[in-house]
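Only one protein chain is missing; all other protein chains are in place.
For chain A:
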């Protein structure tokens, strides 16, 4: 059971609050990655406030709970905000993001014991392997819950992703739901310019995966896709959700460009962004 189980209207409000957190967090330290964070906000809010079964009282082993792994660790702001808003730790701690002695490292880490994080990520391409291992242990432990992992689209340029993709299909790891954030952007430009990804649906299908696609910035399309992904588990194939998002979604001047991958807004830009991210009951940290 999801501990929050919110309605779509409530999810939208939470997503706006998370987006406010994201832009404020990266603005406060003039660093961090707002673009991908904003684009994936609806996915994170869906998982933690509707889809996943878990306890906000964190334990590393997570037996009997759905697990989530973030492979593209640079979008840590959206994860930190979502975890705090979901009750893993105090939202006030978001103010320490990327600062000295913080548990909220630039990229997610376990070293400081931040609740909700099970493995460090940042160096790309490793999360699918980790999630696959965790999923296989769930099977060994006769634990029927699921393992989720998110990757960036640029990230699949890393070879390890394809090692893991081959392995998960070969070993029939069918309690695994991977998602690729298809925003079409990476640091040096569009994915098509930098390193064309080709037809990811056909590629993953050829690797033996069950592949779904959805718009990841509309709860009305994303939630049914996540339900469908869940329904596709247990059938001998790992599940891949190709999630189309817009980098910077929710803040108009950040949308549709790779330029906001790793750049923080200035004071004026922050004010404009916050005006666009209105929340019924704003509770900024």
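Basically, a residue touches a chain if its C-beta (ideal position, glycine included) is under 8 Å from a C-beta of that chain, and two chains touch if they have at least 3 such contacts; residues count from 1.
Everything below uses one rule, namely that contacts and distances are computed from a predicted model.
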Name check vs UniProt for the chain missing from the figure, options "(2Fe-2S)-binding protein", "Anti-sigma factor antagonist", "Transketolase family protein" or "NADH-quinone oxidoreductase subunit N", returns "Transketolase family protein"
Among A:95, A:137, A:255 or A:272, contact with the omitted chain is made only by A:137
Which residue, A:15, A:47, A:109 or A:251, contacts the hidden chain when the whole complex is considered? A:109
I'm checking contacts with the chain that's been left out. Which of A:10, A:163 or A:228 qualifies? A:163
With the missing chain put back, which residues of chain A would touch it? List them for me. 60-63, 67, 69, 109-111, 118-123, 125-138, 140-141, 143, 159-160, 163-164, 166-167, 170-171
